[in-house]
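As you look at this complex, bear in mind that one protein chain is not there, while each of the others sits in place.
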Amino acid sequence: MTFKYIPGIPLVHPVVDRCNRGFWESINNHVLSIQRCQTCGLRLHPPRPMCPRCLATNMGWEPSPGRGVVHTWVNFVYDRAGYPGIKCPYAVATVELDEGVRILSNIVEMDPADVYIGMPVEAVFTDVNKELTLVHFKKRDK
Amino acid sequence: MDFLKDKAAIVGMGIYKFSKDSDLTETDMACRSIRSALDDAGLTPDGIDGIIVYAEEDYDDIDITRAMGIGNMTYYGDVRWDGGASCSMVLRAAMAVASGSANYIVVVKSVNDASLKRVKKDWGELRSWPAAQETFYNPYGLTSDDGRIGMNVRRYIHEHNINSDSFGWVTQVLRENGAKNPNSMFYEKPVSHKDYLESKIKVEPFRELDYSCPVDGSIAFIVATAEKAKRLKRRPAYIMAGAQSMVKGTQFKTSYYKSSITDLHATEIVAKTLFEKSGVTHKDIDMLQIEDEFAPLVPMQLESLGFCERGKGVDFIEGGDRISVSGELPVNTSGGSIGEGNLHGMNHIAEAVNQLRETSTSQVKDVEKILVATGVFGPTSGLILRR
Partner (left out) sequence: MSVEYNKENPMPVPTRYFDYEGYWKGIDENKLTLQKCGDCGAWCHQPQPMCPDCHSIERKWEEVSGKGTVYSWVTYHESQEPSFKAPYSVVLVELEEGMRLISNLVDVKPDEIEIGMKVEVVFDKIMDEITLPKFKKV
């Protein structure tokens, strides 16, 4: 009952652009990086071109320990509801990282039915195929 | 009196510089040009409560609102159809501020047309062609704008027995204007009529120097009511009138089944509406900023806008004097899409604002009223702006 891809069904690959490249390059090295405004220090995710607080465009990257809690989640139970490349049931969650930003991903290595709001999680990295690595989250002890 | 006349104005303007490769996303350039427009107007994002974007770029109104941390949008939306969209977007913003739907509206268009760095890379994919065009045009190799519009231009040449060499005067004048404009792709690079004649034929009847220049770049405007405009730091460009037209038999950039495929019927109606609503006449117009995706569109529009008789557009541009900066009716003084770069008419509006502020690189003295018209052979739109 844990998270699994179905072999042979291609996944939709992320569109990597100038604005989010830092995130994806870092993920390829199994490091979660979060965008941070170099002028006012605001942390942001998903990446964007301009700081919404001070309108600066000098955005940088800061490695994250990848620890946080489940902010909310859904469970794709039925085959026809989910993405065909992922075996149902699977959980999609927004995780609130300790740094204060939220990130959307899957919860892996557990039965999705047991996920709960406030569950402590940590980042793990999944090499889906040669071109694609994704950050996922798994339950951690407090 | 027309409801909208002089009720709204362009109060801020920001340009993200034109290039062959911005190395920025369209969203990023859009944000930067809006930030410049806010600085120009002396406003902050908190003051913005409306946004109009172009419908088919990589970003939408939500992305910009979120990226710039704008908190209170009360009017938003998008507009389609290339050059035909640009004046439409300003018109919509003017209507929205005049009706009280919002106070300060951002109008923005950002394109990576030169580098094609965007999610929707391919022109065909970008412009979701209706099934009719896929079925009845593409299989015959009519797959690009030069071919689509060339079909109308060929017929224009035939019906009025035109020597197509004359179109080169448009290119010479527009490149002369662009050569003085540091934002131009052709800054300090004028070409002559002779260069035009020697340029190679790409899609007949067009020579290489008939073409506009695709760019990466972005332009943003801020539109507010005339009342509010008076309290801001820049000289407002008042919107006397705005108009759109889509006529019977319209198809995007083709419209091959209308009784005439050379008369720019929609442009005629835009002109008629603009003059009626603004109450001004042809002789009040000090200059034109008009569609120039291809050079022959300039004489064709001179006719359809009513500045010369049908079939006499080419006589009007002959030698280039009458449409040059020192001529009786200057055209596209920033260089337009041919001489500056093709930002789908947004750069034409920007140049009109510059002329009214007396900040153009090809400044004409005592400019008071400017007619802007963009888009042809399909949905078309226009504005009359004044000091």
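Residue numbering begins at 1 within each chain, and the chains themselves are lettered A and B in the order written.
One rule holds for everything that comes next: a residue touches a chain if its C-beta (ideal position, glycine included) is under 8 Å from a C-beta of that chain, and two chains touch if they have at least 3 such contacts.
The structure presented is a predicted model; accordingly, all values stated were derived computationally and were not measured.
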(message) Among the chains you can see, which ones touch the chain that has been omitted?
(response) B
(message) Using the document's definition of touch, tell me which of B:65, B:103, B:152 or B:184 contacts the absent chain.
(response) B:152
(message) So one chain is hidden, and I want to know which residue out of B:248, B:283 or B:365 touches that hidden chain in the complete assembly.
(response) B:248
(request) Write down which of B:21, B:134, B:165 or B:188 is the residue touching the left-out chain. (result) B:134
(request) Specify the residue from the set B:204, B:309, B:328 or B:358 that touches the hidden chain. (result) B:204
(message) Touching the absent chain: which residues on subunit B qualify?
(response) 131-132, 134-144, 146-147, 150-152, 154-155, 158, 200-205, 248-249, 256-257, 261
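As a working rule, only the chains that are shown with their structure count from here on.
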(message) Between subunit A and subunit B, what distance separates the C-alpha centroids? Give it in angstrom.
(response) 42
(request) Can you check the complex and tell me which residues of subunit A touch subunit B? (result) 15, 17-19, 48-53, 55, 57
(message) Which residues of subunit B touch subunit A once you look at their complex with the stated criterion?
(response) 23-25, 27-28, 31-32, 35, 45, 66-70, 117, 119
